[in-house]
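For this view, one protein chain was removed and the others were kept in their places.
What follows is chain A.
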Amino acid sequence: MSDTSLPPVERAPGAKPSLSKPSLSRRRFLNLAGVGAGAAVAVGGRSALAAPAAGAPDPNIVPVPDWTRTLGAPVNENPYGKPSVFEKDVVRREVTWLTASSQSSVSFTPLYALDSVITPNGLCFVRHHGGQAEIEPDKYRLMIHGMVDKPLVFTLEDIKRMPGRVNRAYFLECAANSGMEWRGAQLNGCQFTHGMIHNLFYTGVPLKTLLDMAGVNPKGKWVLAEGADAAVMTRSIPLEKAMKDCLVAFAMNGEALRPEQGYPVRLVVPGWEGNMWVKWLRRLKVGDQPWQQREETSKYTDLLADGRSRRFTFVMDAKSVVTSPSPQAPLKQKGPNVLSGIAWSGRGTITRVDMSLDGGRNWTTARLDGPAMPMSMTRFYLDFDWAGQELMVQSRAMDDTGYVQPTKQELRAVRGTNSIYHNNGIQTWLVRANGETENVEVG
């Protein structure tokens, strides 16, 4: 059994944690930030990378570059396709001290390097509880039983032949996203503080279609969803939600699910915590009460300051984070800069995002661009002219239910600091005069 709660490390203000960690040197910071060792964060002048000597022609123009003068690689050089070699650092990353085993652990989405609203399939964060199951599609089976008229077994082909196939974009956020930040600023990068989220177009069949085929008994109120992995992951889902908008999905962004995302079939539970989106879905059981499984009692319940615990906190509240600048994506130049981030709400559609550059004293409404769909990631921008002053950058999301993303102080006032899950407080990035950016708390 591995600890899945991703608890924060012991933290005393100003003190190093008791766990021994490799030091994050300045050189490493620069590497992580994609700036490269030896290259200073270029602030206040032209970028050193492409600057020609004064008056001389740019060597990237004169002479004509090699890539223009010689034939490039053939069309099928990479039959699947890969990112540019220059983007090799844009990868998922693990925080190895966080969990006892890397089979029951998490690897985070590099949000700092991404734009728009759809997460590339290979960069979607991964959370396993018993490692990644490899299931041959011909051997895949999905069983529906319990309080139904006809217990049924489906093959993958059966699911792909079902009428009523749909395409829907939804975010999937782990309930423990930002869970390490309850007691204060801890991890230095939005990949680690907010990277347990991805946003994809799913193709699948409404769960209702399958449940209707089996015929749900009128006394049925809950559905147990179970995975075929070595954790045999289970969650109880209210029947009302199952019939409303859940999907049995077999494709992400147009291609088959990646194995780490539940190939060949996963459950999609829009707007609700990621743990419920059971991967490698093998079984759906209808019953008249929740099953009180480990992942809905011991884990994924929210311990409050008074010692009581909230359970079945399924919905992910509205939340946002600035991805640029952020510790891994510092500001590199004065003058025009595009500040950007993502916002999402499990309760509906993002209607507005405000940004503050002074730690929450004053706010400006950011520009939303791209689709703003319910329970899907929304991209925001603030076109900004930086004079090189210190910034305390924040974002504040609002959704169409009127919910406003709270500050961390507001959240702690009602929940304490032992909740682990559902930390949707406003994030602050401190941008220094040299562009270096750090995860901080303000007050």
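In the analysis below, a residue touches a chain if its C-beta (ideal position, glycine included) is under 8 Å from a C-beta of that chain, and two chains touch if they have at least 3 such contacts; residues count from 1.
Note that contacts and distances are computed from a predicted model.
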Options "Cytochrome c", "ABC transporter permease", "Cholesterol oxidase" or "Molybdopterin oxidoreductase family protein": UniProt name of the undisplayed chain: "Cytochrome c"
Chain A, residues in touch with the chain not shown (by the definition above): 1-3, 5, 9-11, 13-14, 16-17, 19, 21-25, 28-33, 80, 82, 88-89, 91-101, 103-104, 122, 129-130, 143-145, 150-155, 158, 161-164, 184-189, 192, 206, 208-209, 212-213, 215, 224, 226, 230-232, 234, 282-283, 285, 287, 289, 291-294, 297-298, 301, 303, 305-315, 317, 327, 354, 358-363, 392, 396, 398, 401-406, 410, 414, 417-418, 430, 438-443
